[in-house]
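A single protein chain has been removed from this complex, and every other one stays in its place.
Here the chain labels run A and B in written order, and each chain numbers its own residues starting at 1.
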Amino acid sequence: MVLRLLKQAWPVLGLLLPLAVIVLLADQFGSISVERSVTEALIKIVTVVGLYIFIGNSGVVSFGHVSFMAIAAYATAWQTCCSALKPITMSGLPDFLRSHTYPVLPAGISAAILASIAAFVFGLILMRLSGIAASISTLAALFILNVVYSNWDKVTMGTASIVGLPTYVTPWLAFAVAGLAMVIAYLFQISSWGLALRATREDEVAARASGISVYWMRLAAFTLSGLVMGMAGVLHAHFLGTISVDTFFLSLTFITLTMLVVGGMRSLSGAVLGVVVISFVTDILRRMESGVSVSGQEIAIPAGSQEVVLAVVMLLVLIFRRDGLTKGREFAWPFARRQSISETKHGDA
Amino acid sequence: MLAQDGGLHARDVHVAFGGLKALKGVDLKLRQGEVLGLIGPNGAGKTTMVNVLTGFQAATTGDVTLDGRSLKGLGPRNVARAGVARSFQAARLFRDLTVRQNLEVAAIGSGRKRKEARAKADALLDWIGCADKAAMLAGSLPYGDERRVGIARALALSPKFVLLDEPASGMNDQECDELMLLIAGIPDKFACGVLLIEHNMQVVMGACRRVHVLDNGKSLAEGTPAEMRANDEVRRAYLGSKNTGSQVI
Partner (left out) sequence: MLNFIQVLFDAAALGSLYALVALAIGLVFGIMRLINFAQGDYLTIGAYALVVPTASVTPPLLFGALPWPLMVAGVLATCIIVALLTERIAFRPLRNANPATLLISSFAVSYFIQHALMLVHTGRPKSIAMGSSLAQAIDIFGVRIPGVQLVTMTVTVSLLIGFVILLKKTAIGIQMRAAAENFQMARLLGVRANKVIAFGFALSGFLAGIVSLLLVAQTGTLDIKMGIMPVIFAFFATVIGGMGSLAGAALGGFLVGVTSVLLQAYLPPDLRAFRDAGVFALVILVLLVRPKGLIPSSASRERV
């Protein structure tokens, strides 16, 4: 019985245990900069798992998801930051936000829920489209949100940064939220709705003929992924203590999509593995950009190398291993005989 | 409604794609508990007819009723939930899901709870003899199994009527015989009428007691397989098409 439960939870546990070890090591022995890198990667895990819930299960690539991060980040900022400056810098806020400050926990939760509501509302329209038209529309949504938040000066301070958010995000908190995101994603993926949505990903026509509503399944996933993106947005905001709208735009979209594609967008393991691998690579490159001493000599690679390498990695994976590092499989239970299922190769969708 | 309105009933169905008329008046009635063959030369409009019956294609004029209720305006999903399921010529399995999950999806689609859906799936897998392949990915199935899983998936909806679109194409003789028995057994086992679209006359003869012939978008004749074989018009329709009739019929 215990074994069966363990086996069922393995796709999540198998990911969480190594992560826990990394966090523990970073916490005990790592420098502050390592600790920050690890925390950042964990926040990225929440983000990419959020993306995965929709993209991985539905097969529809969305370019608009980081908007929901922005929505939550701003929502939590409005509730928690800079009580003295708020009435001046964000004079357009409604009174309950302008002249009150709320505790971080309810602020974070309500912000994530707001992101999820926004995803639902956008989804009501966007999910009517399918295929490439849906992807383009999510991109349009990203731009709409960016334009609105960049120009809504009295509420968002326009393109300026909001500073002074409480920074309460520790590695362990980020780890806990990442775990929660993974559990949410996994429970959804094995649920009836998750299964139905995966069927629409494989063959929309056959799914309709099987009585599945493509629209509602996608909308459900979109809303849920909006919630997790919101969680990521809250973490992001309270990790850095400052937010600005351009953080949540094309660059972040690209990096998180890269992580998902490199890991393998059809599995939760892929989403997490992608973050770990890409975070590791970019972290090393970032350190090299800021200069490392090799046998007494300070060597730095030029700024921008990080992104160039990232793009090349992305292209190489797309060309040579289109299903990502995990090939869209979950980590198999390590103690069982190898089953035919983990061996079989599937065709391209 | 009147008793005679039971069943899946298409009346004077026309379908036009722009100027091209794919169906020009088809009357077809599928009764509960029977296997009706739908045959005709290539391009006769058989698949279009299946699309009309399952809500994938709206009829330009004409109507389809299920037990007296019009299916007009219902999309594929709602037609499926109302009780008309179909399989596809190219199987169209959910390749990256397991065989069992393929069936589960359809059972869920018909409104079942997860547990019931799994039980339904397992029962159907037993019936088609694929129980041992339940955990395999559908994309890795051999051809013959793929076809049978496609049929089982349609049945997992617990439909009143199931429409099978060329389930035997590409199968060898032995597989065809097995399939024929399977199809012939559907009405009794699942209390479900079957419309069988098939080129392979051996399968049609074995599985159907009644055959409906389409030609050039119109209903040409209906009767027992033997009658159809003897029917001059039917022979002419086949011989006049690109198929050499003797091979097909």
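FYI, a residue touches a chain if its C-beta (ideal position, glycine included) is under 8 Å from a C-beta of that chain, and two chains touch if they have at least 3 such contacts.
Just so it is clear, the model here is predicted, and its values are computed rather than measured.
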Among A:Ile132, A:Ala160 or A:Ala176, residue touching the chain not depicted | A:Ile132
Pick out which of A:Val177, A:Val234, A:Val261 or A:Ile278 touches the chain that's been left out of the picture.
-> A:Val261
Which of A:Ala111, A:Ala141, A:Met217 or A:Ala271 sits in contact with the chain that's absent?
-> A:Ala141
Residue ranges of subunit A at the interface with the undisplayed chain = 59-61, 125-126, 128-129, 131-133, 135-137, 139-141, 143-144, 147-148, 150-151, 205, 250, 254, 257-258, 261, 302-305, 307-308, 310-312, 314-315, 318-319, 322, 348-349
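Note that in this section only the chains that are shown with their structure count from here on.
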What is the distance, in whole Å, between the centres of subunit A and subunit B, each centre taken as the mean of its C-alpha atoms?
-> 44
Subunit A residues within the subunit B interface of the complex | 191-192, 195-196, 198-199, 201-203, 205-214, 266, 328, 339-341, 344-347, 349
Residues of subunit B defined as touching subunit A within the complex | 54, 56, 75-77, 80-81, 85-86, 88, 92-98, 101-102, 104-106, 108-111, 113-114, 117, 135-137, 139-140, 153-154, 156-157
